[in-house]
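What you see is the complex with one protein chain gone and the rest in place.
Take a look at subunit A:
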Amino acid sequence: MSAVTNAPTVPTFEQHGLKQHSDGDWANKAPVQTRSERFTSTNVEDFPAVTGREVDWRYSPVSRLTALTAGELNGSSYDVTSTDADGVTVGWTSREDTRVGTAGTPEDRASANAWTAFEKALVVDVSGEDAKAVHVRRSGLGGGARGAHTIIDAAPFSRALVVLENSGDALLAENVEILVGEGAQLTVVSVQEWDDTAIHLANHFSRVGRDAKLKHIVVSLGGSIVRVNPSTHLAEQGADIEAFGMYFADAGQHLEQQVYVNHDAPNTRSRVTYKGALQGDGARTVWIGDVLIGNKAVGTDSYEQNRNLVLTDGTRADSVPNLEIETGDIAGAGHASATGRFDDEQLFYLMARGIREDEARRLVVRGFLSEIVQQIGDADLEQRLQAALEAELAGTSVS
């Protein structure tokens, strides 16, 4: 496990004993000074081949991702089912739709590859001030390499919960643009319950408008490699993001999330809380949390945290919080990261009340992760995810 605060690498004059640091390829790359100045492009050809030394790939198993970072992607439409709700329509739109690219631009090669490849974008249009929920399900993507694009467009003052449910097999790179109009209140939940073989690289780009609120929740349970990177642009005054994540990595599973919040307007607020559990040999999780408070973002209120619970030997959790502040006039900014083993005193306490060891362990882990599930605000989904957690926990070995 590691918890390091990133210092930008600054090239200096050559000096005796100075060696290339594992942080990156100094000779061939301009140092990234600030998160907002990272190279971006929608064209895959603009990105050099992925080496695994890049700041945003260094924790990922890049050798297993070449089909998505370097291969040709099938960008055709696929089967989607969705539930009905008044004020919500789900359909396909062309690349020329003016909303494409308004929430963000790819910062990595897989993301650009998907952008280059997609033929039509899936659009979830949300309007109407009444609260409503819609579930968008994909389960038949299959094992061929795909690139996809989704737009969730919440009209001003609309309210909705949009759940993206992913299951089955997949070899998928995709971009999701989330547009939260003025005063809108949108919750987006992305649930990854892929088959064991699936590989999924996703970038979620959100743009949150004036006095609008986005709650963004990532739940990653199933899949071989799942990397969901949500970046949020708090673009206008009073914009608010609550970003939650819950992940449970089993043996051999790689679950990653790189969370970026860009405070770019006055009086914006962000809360980032990601919690993960790891069990089994080779279970691997990565959380990188970047928060940028720009010079326009006076009055910013920001806090990010990551917690990992290590249940067995042979796991690795990386947790890297980064905070950049360009204005002194803020309400608050903080970050926290902790990765810990199962607390034996908690176990003793519960067992001293007659509770069997395996049940005591489940109780503690369930409690640890439930905090995130409780945030969803959809009773059915919460119940289903609790059940999914139970299934993960049923595999908890008693050691």
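Everything that follows uses one rule, which is that contacts are C-beta pairs under 8 Å (C-beta built on N, C-alpha and C of every residue); 3 or more make two chains touch, one makes a residue touch a chain; residues count from 1.
Keep in mind that, in the parts below, contacts and distances are computed from a predicted model.
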For this session: Could you tell me which of "NADH-quinone oxidoreductase subunit H", "Peptide ABC transporter substrate-binding protein", "Fe-S cluster assembly ATPase SufC" or "Alpha-ketoacid dehydrogenase subunit beta" is the UniProt name of the chain missing from the displayed complex?
Result: "Fe-S cluster assembly ATPase SufC"
Exercise. Among A:A131, A:V298 or A:I355, which residue is in contact with the omitted chain in the full complex?
Worked result: A:I355
Seminar exercise, completed: Residue positions on subunit A contacting the omitted chain are 343-346, 348-357, 359-360, 363-364, 366-371
